[in-house]
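Of the protein chains in this complex, all but one are displayed in their positions.
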């Protein structure tokens, strides 16, 4: 296996292991997008007269075959490839010989990996939005099933005013749909074409067309000037992780509510047996582990965001190898969010409110009573408040 | 001074101090917005038949006078007020007697403080955007003055390819304008009317109109259902702090570049004397403190974001007193960002690139030479790369 | 007011404001320690023959007077001083003329401020430990009052096995005492004498004695080599904030328990009226605000730690102005911890467990029953577990 920058010197094995890190494993999910961006790049080279139609055809066919083989699990990016970009160029050159070496004209790994990453993020944002939507829909269904069941509305974990399942679940559904809209807006930073910026300073002496790759790949704009591309590393990633953190926060708080409602003392809800787990020592237990892990994962999501912001922090401009480390927290955050969004709809389908157990303290109507005094007697609210307070003090 | 919820029991002084915290100090910046939202609320009460035209006039006039007196510095929210909302109601009642007590009908401190906070954020976002724009403009001016000066383009803190002041400063200007756009998008979460949600469960028995306050205050939508309002606490704040963190990160990295360029060994830039400071012990020193603090403040901005996300994390639904703590990191993040944005334009005006000191290593043209081989001889890039590498090895 | 490094150039007012930041306000708490360290420094200069006995006496008397005046509130470090070190030297020179200028021989603000900071931290750690101890003692008293009251022991927020107030409160008391021990261990990093390192590279040509200041100020060791001093900035601070974060986490979890126990549905505890607060709209409410704020402050404490670690992160060696920013999160973390520790003993004194409300579900004894089968019948635990599980399934 040759490294793209191999010039003959020995490379310490430990150095390869330390520098490649977990990149090879992480890069597998980018292969599909790297293939697509590489084909667009080859087409651009052809359109600019830098690649013959025959070479374009060979490269396109070979890349397509390599991508399909990867999708079928026939090869994986491995440690000895160093990273996915190197794997792709090596496989291409194995197939095509010197022609494979024509593909890297006018690009660097810096813009190549960023193009693949943005195509990946573009797609995953839609998956995340769909997942968030499905959770909101599951809450809507819960409302259809049990919306009318009364619930105490809490402030300070104290019964405060009358509420209901429709208000409780509807609040979460609304916030999740707000999160989905926040996710949608992350596409703005994602939709910038990095190709043509190469290592971050353009491609002197090579008349590439950024417009060709932009339209082929569906980016909204070319990121200009070329120096902005590497400066922007981590920003779209961070915004996506920020919105993921909000999603995880919202479902984490939903989980906190359900864990509370599932306690023996509240007993407001039952959970389906297959969504609870047991204890190794206490035979009677059915624990709401799924919801506890959802709550716990909200901490992980925030850490992914913090890590991402910290990686790029204080760096001088231009590419640094530190930026490679952005992938791990990004993928970790995405994966835990997708897994959480997938488990929630079936889990919510099993939530049932125990109408007969839910007891509203009579004092919960105090504010409404004060309101009634205002509406009926026209007295100032503060006076009504004091009268009702007096009543409940007794 | 009476507390809104005073029902006669003694309140331990230490408890007041601990629970009020620094709220009184922080709330001063919200008084203006609380006055505006309170007037809109009074007008709504009047429109709904819950406040007579005469009482509306009294309340509007009194609130206006109270707000103007605050703007003139004639009174401040103090510890004994507990918070700004209490201060306002107390001052109003002092002026108007029982009529002042009519204002709190159909609202709670929960939606009141949130309305003021969102009006404040709406305005401050525009200030932040203007500040970011001014820094970008200062970079444009630097480009006009010295854009043509060549600079090495760096990757891995190594000279990589030719760049220039226009590319260097232009990259930052572009990213800052991207940040300004990110800031603009925070208005989506800010533009939701919380009024009418009261403590988080609406206003039973009081026929208030959320549409009346919404149009009066220029909110885009009413936040529905009422339970979503308190669930959303911290989300607009966090998004604003997230975008502030990106701004601070970008200017922090700009500062890192300038600190490096200002080193004796680079000596690429001179800084104006009034933007450097001295040493208490080394008489020869002129230090780039302003830029070091900008870099350091990027750490603070990230901590403000982390704190905000952590405060709301894992809480069950409904208002909790924890939410009061959101103001401190929000205001801290906003203030340091505004101060940083204000100092940057004059600081950048004084940056001068020492053309004669900036030395590009000849090898910096290696990629361009390889490109030329590709363009002229039509050989694969990888072969051109190896030929040029061979040349520079010698 | 002259700045220590003033060499005649104008200093932009905005620059002063930005660079001084909130330093002047923060530095007031360091004046006492700066005076002590300055006197020790003067005594060392005298012992090394660099200050006459007469000058030593003048400086010592003047510093003592300045410190006492500050303690009486007669002067404050203000913005125009830039920082506490400058204030001190200026006041000294006002009193003594040129003699005041002798004090700065063999030191820099870099080691001066660090000496004051470490003396401050040394003292505050003991205050924090005492505060933690007082909370643990309050828990012990609660145990003495109500230790025998049975409580369900929870896992997964589910009743799991029998517990009691003694076990519940005793767990927290033990962990708090563990935190106090953790706090004590922070003294190791604090107890290193920075004096004599000056700007970070020693005091060439001046034969100062680090041992003289070390013994006078009670530091355990001289920090060696001189370059380690500035490299270590932020580490003792971070360790202290880390231990504060653990304290706040423990009391935050204690608060979570009490908020839960105080809910209408649990009703396991009553809280004293003066430690609850009311609602502006719901006249019946008594809210556990103190405990909610304690819980919320655990988020703030973690942010203080994160900020501190981020400030020093990635900096090259040697002093940077960024380090000035360490004081704000350090003091914020200390202050909120001390305030929280002060409010807890009286708050805990008022906690009363409602014995008659606390209901243990019969199944809570299932593990004990399985254990009994093992002990009596000698069957494997897993078989006993299955038998008891079968019993509770019915």
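A, B and C are the chain letters, set down in written order, and residue numbers restart from 1 in every chain.
As a convention for this text, a residue touches a chain if its C-beta (ideal position, glycine included) is under 8 Å from a C-beta of that chain, and two chains touch if they have at least 3 such contacts.
Predicted model, so just to flag it, every value in this text is computed and none were measured.
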item	value
Which of C:245, C:269, C:282 or C:330 contacts the chain that the document leaves out	C:245
Among C:85, C:112 or C:203, residue touching the chain not depicted	C:203
Residue, one of A:67, A:153, A:225 or A:283, that touches the chain absent here	A:283
Omitted-chain contact residue, chosen from C:24, C:81, C:156 or C:286	C:156
Positions on subunit A contacted by the hidden chain, ascending	3-7, 9-12, 14-15, 17-19, 21, 85-86, 104, 107-109, 198-199, 273-275, 277-283, 285, 287, 289-290, 292-293, 295-297, 299-300, 302-304, 306-307, 310-311, 313, 320-325, 328-329, 339-340, 342-343, 346
Positions on subunit C where the hidden chain makes contact	4, 7, 50, 89, 93, 98-106, 110, 153-157, 160-163, 166-168, 170-172, 174-175, 178, 181-182, 185, 188-189, 198-207, 223-228, 230-232, 235, 238-239, 242, 245-246, 249-250, 252-254, 256-257, 260, 295, 298-299, 302, 305-306, 309-310, 312-321, 365, 367-369, 371-372, 374-375, 380-383, 385-386, 389, 393
Residues of subunit B in contact with the chain not shown	152, 155-161, 259-260, 262-266, 279, 281-289, 292, 306, 310, 313-315, 361, 363-364, 366-367, 370, 385-386, 388-389, 392
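As a working rule, only the chains that are shown with their structure count from here on.
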item	value
Chain nearest the overall C-alpha centroid of the shown protein atoms	B
Longest centre-to-centre distance from subunit B, chain (CA-based)	C
Subunit A-subunit C separation of Cα centroids, rounded to whole Å	36
For subunit A paired with subunit B, centre-to-centre distance based on mean C-alpha positions, whole Å	24
Averaged-CA centre spacing for the pair subunit C and subunit B, given as whole angstrom	28
Multi-partner residues of subunit A (at least 2 other chains)	155-157, 160-161, 260, 306, 310, 313-315, 367, 385-386, 389
